[in-house]
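Heads up, one of the protein chains got dropped from this complex, but the rest are sitting where they should.
Read from first to last, the chains carry the letters A, B, C and D; within each, the first residue is number 1.
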Amino acid sequence: MSQVIQDKVIDEKLEWSRINADVIASMQSPRRAYWVALAVCIAMLFCAVAAEIYQYKYGMGSAGLNNPHMWDMYIATFVFWIGMSHAGTLLSAILHIIHAQWRKPIYRFAEAMTTFSLMTAGIFPMIHLGRVWNLYWVLPYVSDRGIWPNFRSPLVWDAFAISTYLSSSALFLFIGMIPDMAILRDHTTGWRKKFYGILCLGWRGDDRQWRNFRRTYMLLACFLIPLAISVHSIVSSDFAMSIMPGWHITTFPPYFVAGALYSGCAAIMTLFVALRYFFRMEEYMTLNIMEKTCKLTFAIAMVWTYLNLIEFAATWYGHNIYDKELLIDKATGPYAAVFWTMIFCGMVVPFTLCFQKLRRHMPSMLVVSILLNLGMYVERWMIVAPTLAMSHQPHQWDVLWGTVIQWAIVFGSFGWFGLLFLIFVKLFPCVSMYEVKELCFHLKHEIEEEEHEKQHAAKAKAGATAGGGASPAGNPGLEGA
Amino acid sequence: MSNHRLLAMFKDFDDAFEVVDKIKGKALSSVEIDDVTMMSPIEHPDIDEKLGDRPSNIAYFTLMGAIFGVTFGFFFLAAAQASFLVQPQGGKPVIALPTNFVLMYEMLIFFAVWTTVITFLGMSGLLSRRGTLYSEKLTVDEIGLVVEVSDGDLESVKSFFKENRALEIREEKV
Amino acid sequence: MSLKNILENFSYYRRDAEAGGHHEYEHRFAMAIDLDICTGCNACSTACYAENNLPVVGKERFEAGQAMHWLRVERYWDEIEGDYPEQGAKMIPMMCQQCGAATCEPVCPVAATYHTPDGLNAQVYNRCIGSRYCSNNCPFRVRYFNFWSYYEDSWPEPLRMQLNPDLSVRDKGVMEKCTFCIQRIRNAKDKSQREERPLVDGDIITACAQACPTDAIVFGDTMDPESRVSKAWAKHQIHRGPVTAKKQKADEEIRGYRVFDELNVDPSVMYLERVRDTEV
Amino acid sequence: MSVKVNRRKFLKMLGWGGAGTALAGCDMPTTVTLEEGKEEVVSYLMPEEYVIPGIGVWYASTCTQCEAGCGLHGRVREGRVLKLEGSPDSPINHGNTCMMGQSGVQSHYNPDRITAPMMRKGGNLQAISWEDAMAELSKRVGPSSGVDGKRVGMVTGTISGHQSVLVSELLGQLGSKNHYVHEQINTSVWRTVCRDMLGDETPKLNFDKARVVLSFGADFMGVWGSPVHNMGEYAKFRKGAERGTLVQIEPKMTMTGANADLWLPANPGTEGALALGIANFIIDRGWNLVDVPARIRGTLKQYDLVTVEKVTGIEAEKIKRIASLLSERSPSLVLAGASVENQENGYDSVAAIMLLNLIMGNVGNTIGATAKFAEASMQAKQGGTKDLLLLAKALSDKKLDVLLTYNTNPVFTAPDVLQVQAGLANVGFKVAFSMFPDETTLSADLVLPIHSGMEDWGTHVAAYQPEGAVMGFQQPLMEPIHKDTRGFGDIMLSLLKLRGSDFAKFDDYYSYIQTSLLNMPSSIVTSTGSKEETWNGILQNGIVKTKGTTTPLVPKLVDVRYKPAANNSEYPMHLVPSARLGMWDGRHANIPWIQEAPDQIAKVVWGSWAELHPKKAAELGVKNGDYVRVTSASGSVETQVYVHKGIHPDAIAVPVGQGHEEYGRYAKGRGVNPLKILNPIMEKRTGELATYATRVKVTSVHKTGRLVKMGGSEVQVGRKFVRTISSSVFQRTEKEV
Partner (left out) sequence: MKIVTLKQLVSMSLFALAVVLLPATSFAELPVPSHITPPVGEHVGEDVPQPIEFPHNRHVKDMKINCMYCHTYARRSKVAGIPPTSKCMGCHKMIATEKPRIQKLTEYWEKGESPRWKKVHDVPDYVHFTHEKHIKKFVFDADFPVEDVQQVCGLCHGEVREMTVAEKKKPLNMGFCQRCHEANGGPGDCWKCHK
């Protein structure tokens, strides 16, 4: 079999009308597991809401925070969700720019994941604020009191970066969905028809629209990539701009970006398996796509591993005593178990992705991807907590494991994300229909072309054989010797 | 003057492109290639080649948005900092350039993205009224070709359509 | 107009700490704490509780690490091989060091902490939104956060009547820290203005310095060359500003030092090394 | 304005809103709604010229938190006392305060103060009116009560000044000689030795003249004598032309020990042997500045280095070094404190220690005479634990019908074996004059709530008078917070008036002390100016300087019959019921600031703990936070362990002050009281309770918890927060410039 056929990510012979029908059907009647997942998410969210109400009423002390641990899991979780949001951009923008066709069936949910994990992430700084009712003070607005936010603070950068990223990625997601909205408008009934009729903004699919669409989509993709990188660099600045050991590290921005892409890819793998099952998407989310995702994840995992080791090495060779002792404490101190979990899940587990059999085995991939995510979560925690626990001032050393309130909120954030995501995939096609059509169209042509060439080559070969033993490219003399 | 609009539906792109080629080749008096609009469920890569050079100017607006964002960013921040008297912090200057660069960068992207999107909505005729010449099959797998013609060329265009296996032809008066 | 302002005063707005800062300091309050005569008796800390409306948090919250002692007397043991700490314990009163180039200031998202013309590290309680970044970025860990509404149960009637009306009682969600007794500074300034005379050394004394049974804490203005604290700083060869080659001590054996001077934060508290007679 | 006008009138509190009282500074939501007409403003009725709302006024007074008698300045604003500072005029504290003095306001504003008289009815204390209370009192101790004066007793803490006069008068009137003065934290043995060997109970200790201070367990900066004064002197001792060297020998590191240049734990109870060993070595080398009679020489001979090393556990090399230090850097000052005094052999050990002062010629040099207040009846009556034993005996022997208690809490401090609580049942009528519902107060039949030190008038003559004989003057800093409390002096006066006396002419205690102070004979004060001026001067200074009487010291060597404590195999460990500045004997346990203030050494808050040496902890298999049971022959307590090296391996220190069964919300039911398990061992020569002589065994109870203490790391991990240089460098860089 040829390379194209062997690698083909989708059956090119899919009827276009079937693509429409399948995707629409999936939105209307998912498997029961979907509803179970939805219920679980709501329950999780409920825990978090209850915990947050308590915390709001009584103060941050209920989260168990204390003098050295002014930040803890909330910020770690914030970084985790921000990180996860990078996968959508990666799959959709970067792979779009480099024309990787296989992204097409799965980029939609990855982008949705971006938006929703950003929405989850954005909540955490609020939950974590002591006086959240004054949150708007972070925004630059003209006030007769003559006061402004402090633009020097990385937290204000965060506010700028997150709002830019959230609006841009939401727009990117929306723009990319317009042609699909038109499909849904044309092929659904009832409220859905009206709903999509509004959202498709009057898309007809004429050449002018397609042309501008392509241009816009490309421009947005181009902006989204540096934006995504800047967002996570800025999040890393929350730490890197400080003076604390274990935070004030030059490699933090790229390290964070790599970590973000890593956790994002891992999350895509998880959701890939889940959606494929929930919505019976086996034909669209094919194993070949999974394989490619796995390979990409592996590559990024290695980048992250490298940067992580570089960070350790830099700390070690930098010989700043505070940093160095902290590193030793991380590996041997009270957080050692967590630290080694991070090393195992982040650096060792990805090697399972080298095995094709495992890559094509969905349950294994579910487990692996969850392990990778766990590794990435504890990585964030390992950034935030040990520095606070063992910073410059030994008198204030303390180890914190958080209270029920804190855990409930962190746990519930997964429910919140899941809820948003599950509602999204129920309302909007999680597979981009028009792009799958494009994919089939191009694939068909490539295969035709290839077959054409093959026939051509076969003919030429036949001709050459018929024409005698003379080989124009060969060097019989040498070969004979 | 063109006073008719015709919509023809085709099974695949090749049929539609043949019609376009014919319209280009025959040089009908009232039909220019610019009068032809092609509607499709996906974007065919050769569409530009076939329909001729139809520019899209979104990028210029994006550039404008970006430039505005970065300049506004700097002056907005600097003005706020210079008028906010409680800025002596950590021994840093009042107008702190490194931080402003970071925020300018964000504002560049913010404004660029929004201008791009707004321009896109305007330029591609979204949010405007749809003509009646539309078929729901366009979002399945059929290709539509809309041609604006005058009375004289109406029949010849129709015949092109039929010759090229048009599945359906609709017509409306302008 | 703003534009004009920016352009005309650009260089002024660009002055940083190394260039002398954009501040025209009126005072630079500082301390000198002699660890040789500091006995670690805790009078300063209690005086601070009394002066600054510090809440008593109770056992459970103390255990959770949520105590609010702006001034804490840290006690360290020697890392020794022998059976006994023959040179006693090491005590150090640790409060906000009012750093000249404070790391807590630039990270506050709402500018609730900033540097005053008195050289103090101000915390504006009612501006604080509780992001707690400042505390995270403080190498001395001397910023305390109101994790709970402490005022609700710290001062049952009639204890409440003891509260000092010269400063706020803080509610939950607000960061707070040692202010070098800003209310005393303010009162002393008001008094000197009322009496139409300049502020002199000794007009202001912080609660801790006033209580100290051994007078180990000396408080004053380093801009006043005649003040006791200026003289102590000069005698012990500690200079304001980040440590540069020029500003290094000429004699390393002179006792003055600032904690974490190597971090270049320019603390306003000079400690004098503890002395032990090693010959006995 | 006439002197006679009761000044309290002007101290009326302003309303809360009076002048910008800050409460709950940052309430949510942030949009502060300042509703009009919600807060009240109350104006003064008739203010003094100098009282301005919004500006604090300082009044002078005297601290009543312990017996040292420090001068205070109280900041009063809008009629409320806000802050206490030391009075710079006071020769005792020179403007400084300790944490107890600082917490005076919390004692005064304490939420658990008794607000009304209470009477035991049907087994329970019930609130009654003052009229009823006074009627009851009159019924029981009045002339018509038929009470036998000899069967009336009074227990107080250290008492002085006019209060003391009134108490003596009252007891005299009744014909009682049973005045028990009980102080758990005392220097009784030291005082006795000083009396015997120097001729003065409270000689002046000139720390500033000493080049070396050798302290055997005297926590002079913490709970020994006059701590604030001593700390001031200590600073001078360190800052003098030559930095003084402090050597501390004690079983458990106290705050003073923490500041020592050399800290050593001798085997508990053998400090006397160590002192004798040092003396022997000095005399052997001929370093002594004063000759020693042959008989004493003979005793000393037994204490050669080898023996002493064996007995005390202190290396011979170290003993030599201490001895040579005393001789090289004379004059020195040698002190003895609780851990030495309160042993069975306390007197002899202290005498042995005092011997060092004598042979090194310190007497008259670093130890001088003090001025005594000329009027003996107003001098401080100092107490100890001897009176506690006497009281316990009187109680069990049913020798008392009426017992008055004031300013002391014997039910809390007495060991269980003395059965004070049970003995009180034998007393027909018990009256407690108290601010707080502590153990003793709640055992009483009649509880009379008294004013706090910030509400009452008073005079205090400190026991230790370092600079001339002064009387501390205490004036109210504000109106009484509770309307149903009365001054102790006022109650005493009305009791005295029951039988009619010279005191009938005084309306109240205020007029009594005012008249008394203004009419002091010229032998006591030199009065200048009018009475009004004098009185204003007293009000302003908070101090009355008097002509004291000074008698020179007469050093006298006494025979030392020192005998080390015997070993005890069943109870191998020594219990150290340590006290600290702040908690004192437990009287401040209900002050939240004191509870929250960490112990100076262990840094533990809000509870009890037991200090153990790492060696011992390893033997027992316990670590920080684990619970151990400390058992003596008289009982046991269970508490958490704090392990550190600042303690003798054979000693376990359990701090005194916690373990209240009553008292207020902050103290009650918190921690354990080591005093309860003390064995009834007496110091042989003085009859004091030997509180440090109890032997215990320690067992792990295999339970663990988190020790609530301040501080994460116990060491600096090389971070150089506290840097140390050697004295010689210091001498070179700072003293010789």
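One rule holds in what follows: contacts are C-beta pairs under 8 Å (C-beta built on N, C-alpha and C of every residue); 3 or more make two chains touch, one makes a residue touch a chain.
Everything numeric in this text was worked out from a predicted model, so none of it was measured.
The hidden chain makes contact, of the residues C:60, C:83, C:153 or C:190, with C:190. Of the candidate positions C:73, C:122, C:138 or C:217, contact with the hidden chain is made by C:122. Touching the missing chain, out of D:36, D:131 or D:570, is residue D:36. Listed for chain D, the residues touching the missing chain in the whole complex are 15, 17, 19-26, 32, 34-47, 52-55. Against the chain not shown here, chain A presents residues 142-146. Taking the whole complex into account, chain C touches the unshown chain at residues 1-2, 4-5, 9, 114, 116-117, 120, 122, 124-127, 166-169, 182-183, 186, 190, 193-194.
Note that only the chains that are shown with their structure count from here on.
Using the contact threshold fixed earlier, the set of chains in contact with both chain A and chain D is C.
Averaging the CA coordinates per chain and comparing them to the mean over all protein CA atoms picks out C as nearest.
Each chain gets a centre from the mean of its Cα atoms; for chain C and chain D, those two points are 32 Å apart. A straight line joining the Cα centres of chain B and chain C is 63 Å long.
The centroid of the Cα atoms in chain B and the matching centroid in chain D are 90 Å apart.
Shared interface positions of chain B, i.e. residues touching 2 or more other chains, are given as 81, 83-84, 86-87, 89-90, 92, 96. Multi-chain contact residues of chain C (touching two or more other chains): 67, 72, 74, 76, 94, 103, 106, 108, 111, 128, 173-174.
Chain contact topology: the protein chains form a pattern that is neither a line, a ring, a star nor a complete graph.
The residues of chain C lying in touch with chain A in their complex are 61, 64-67, 72, 74, 76, 94, 103, 106-111, 127-133, 135-137, 139-141, 144-149, 172-175, 260, 263, 265.
Contact residues on chain B toward chain C in their complex (touch as defined above): 75, 78-79, 81-84, 86-97.
Within the complex formed with chain B, the chain C residues making contact are 2-3, 5-6, 9-10, 12-18, 21-23, 100-106, 108, 111, 113-115, 266.
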